[in-house]
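All protein chains but one are shown at their positions in the complex.
Labels run A, B and C following the written order; every chain starts at residue 1.
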């Protein structure tokens, strides 16, 4: 890190902050800047980022704008949902899962352009810096990572605006003042945090929510949909096959309409502090419920309980930025192995903030009505077996009971 | 088990099935029967059980009817909720958690009466037989457990009714035919399963639900409540202190009103088959959400993640009937240790099937606005520390990256 | 299980007990018997089993004698050693790991011969019955498994000898009396248990040990060997490539000579009781030490610690007979993923009962002298990074410390 970077690939949104970073990299290091702007489904026009980058002197061949939505959903979101991953019981990891992909493209572009560094706009207090940098270092141990927010002295809004003005960086009117909170978005979720939301005792105001109507405003009639899975991944809605990103997009529409997937949450950051976030994961919330629904009939207890016990560790790894680590890949191998037969269809009821499984069926189901029935089971199950089963399970407890009675 | 029981304590509901068992025990073994009928909050009158037992020839001093609701909630339900226990991702263990208490009282009454056996009315296909018997054997390794459903030849409804008629057991009119499904209830939940519910592809009909209005019928206006916790247990609602059973009762009323806590579920039974159940856990669902809410600000990541990873194992133990096992007690010691500072208040929004945390505060909070703030933090956190933090976390990944590049 | 078996594949050792079983199956069920005798490296001549089976009326085409040593070591022993599997801290699972292979061949022969049942000679108190039967049922859910020891009334030595005499089964002289203890052997280990060994307070007499000289009798000079691994499996000793079974055989010779791999152990059986066994695993003990040695330089902490935490569960699954279960396969996928780079060579010192790693090297090593050196490291590691690393790891603990000071 000691030497000055010569060529830097910057994760560039086209917004004010990353534009300031772009200019700062040019002025601070005199280095060539390559911009990478990804369409992850955040719902913003990306072409303005091209114009702005050009305005800031980036050569056209150094401007990269890419639609990575299919890759994002197929290679990151869906593998994670195979694990039913939630962080600290509730958070669907919408921000965490996007960072490794961005870091990967930054490093690939660095190699393509012969750049020696990558740069990102994450602050020094959050998790995203960790996720970007661990991913980048894992993929190229020799790469330099530049995190201007940890380096520069533009530590107030006033100084940032001054720097922008001095450097002819256009400032949208609504960016002059402080935003009331900070937002991150991609196809999986939108997160809002900071400033107006910093008091975890106060309910977040309705205007914070950007991706969902409020449950109160949602339709008064429930809606039913059917999601079909193959090997743990959704492949169709209501019988219509779709690509990964299309499925998630469609589920987001359902979720938005019915006010599904809102979360008011206080979490433990990897860097050691707690923070409060408002998350909206409309399609992901439906998908998690549906995936659990299909696993209910296709996974046995041995597989399911093993997965359940490891899920928190898996989610923690993703949250902490260790997507590109051997241990995440080991857990993924275990999880993917479990999904071989997780195929079938789940019927869900969507209504005013909730998605609930109300039916599920599969050619690969392990549910056996012949065994479970209260009716005559035609010999499928001999109830007398239960006596031996219980007695041997109890043997240990009896020996303990005898010992404790003897000793006490 | 070889010898004939002489005196048996029977878990007696007063219903047709356990009345048949009562009589069967008398006729099959010629033994004296002691009945135990517990008020676990199932919402039924228990005095008729006394009259019926007397009618069947049980001596008054052998009839025990007890209100164990406070013990149930204080010593079983609340300890379990400290763990945020859910079985297979979704089930709140409402049936499982009641069995150990019943078994414990059966054994205690056996000791009090000098009885050599206990008996229960659970079938040979389910989990409850396991839970009753493991608990009984753990508490008294020498006790006999009699499970008539695994022993007798009354294997059809017709034969049961015949036996009842031959033995002058009164049969309520609506009990002559088959019930459309089987129900279990206590203060924590109501479960329905079997027969009409055996096809997991079909949505359960509305009439199955007994403890909650449907979300569609719930009020159109959200309602807010505040639950206060001390050391992981709820102690007050809206500032009003209440006993454990009272709190759960009150939360059940809120849950019923707002259609909260319905679950359509396919689960793995300990005996090896899958079954489908419809569960209603109105108060428990609110309580779980609230407990997670207060843990968000009072538990650090080390404690919380350790708990999260062990929770599935803990829930499995309870589901499988191992409440009175050393390993459940070991896990309880770990969980209880974590709850020392889990005190404070959570504000929840209840609306049409959902309970969501919208605010939480505590004198014992670990949330530090000083650290997390986007504003100037007055030196609470040095962003430059993050660089070293990331670099040392990345060192391992870099060494792996170098190795992999070298080898491939 | 209700119907009488028509054709049975018997796991047949050629010894007295399984010969009695053979005859009993013929007389009890009037069924055709196919014998399967496996060379698992137990060190006995197997051809006598053929003669004896013929003598008992088995048709030549129904007698199967197979050398399965390579399959045993390659597909069962080595995959297990990739996990460093030990049961309850010390036992190398030598008996457990052989059972699934035998069961698999029994089922395959049943299919080949159109047999409807398999039979084994394990008793009703041990683990082996469970291992045989779970494996058989997993591979063919419709197969019948016959366990004569749980069925017949030949419950004493006298009755067995009588039955043998009545049925013209030859009885070796030394089999008339009770053996002083029971023995099981294969290429991985020899176990001895029961009778003379049933008091866990008493040291096992030297004559119990069959596979190793006593450490006291071992050479007074240490010997050094080098074991080379590829992807977690040993492939060469002292630079000489060998097949899996050959390697284990050679390591057994080293172990025997130096008195390595003896274990006096009390374990928890799956069926609920404790038992005491004397185990000799000469080659396996050396292999475990060597595998740990090569992992020390080729596995990072993320991979290693994840494996370590799951190993007890993996070992328990093998011990309990769940080799052919989805959860064992899921764990194997995880473990195998970790072994991709576990290649290199370990140098071991063998001396009077011990095998210790004294050196290890690998092209795929993660050990970096450049980083760890006490000498000048030429900038490989910036010690100042440690300050930030520690401060952010401490942040959580500081917040807790402040809270606790505030509350108490």
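We take it that a residue touches a chain if its C-beta (ideal position, glycine included) is under 8 Å from a C-beta of that chain, and two chains touch if they have at least 3 such contacts.
Everything numeric in this text was worked out from a predicted model, so none of it was measured.
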* Structure fact -> Contact partners of the omitted chain among those displayed are A, B, C
* Asked: Looking at C:141, C:177 or C:239, which makes contact with the chain not pictured?
  -> C:141
* Structure fact -> Cross-chain touch to the chain not pictured, restricted to B:78, B:229, B:322 or B:381, is B:322
* Please give every residue of chain B in contact with the chain that is not shown. => 2, 268, 271-274, 300, 302-303, 305-307, 313, 322, 325-327, 329-331, 333-338, 379, 392-396, 399
* Interface with the undisplayed chain - residues on chain C -> 84, 88-90, 123-125, 129-130, 133-134, 137-141, 147, 149-150, 155-156, 182, 194-195, 198-204, 215-216, 220, 222, 262-269, 271, 273-276, 292, 296-297, 300-301, 304-305, 308-310, 312-313, 316, 322, 324-326, 347, 349, 351-354, 356-361, 366-369, 371-376, 381, 383-387, 389-390, 393-394, 397-402, 405
* Touching the missing chain, which residues of chain A? -> 300-302, 341, 363-366, 368, 371, 381-382, 384-389, 391-393, 395-396, 399-400, 403-404, 406-407
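Definition applied: only the chains that are shown with their structure count from here on.
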* Asked: Given which chains touch which, is the overall layout a line, a ring, a star, complete, or other?
  -> complete
* Chain centre separation in whole Å, for chain B relative to chain A (CA means) -> 32
* At what distance in angstrom does the C-alpha mean of chain C lie from that of chain B? -> 40
* Sites on chain A at which at least two other chains make contact -> 268, 271, 273-274, 300, 305, 313, 322, 325-326, 393-394, 399
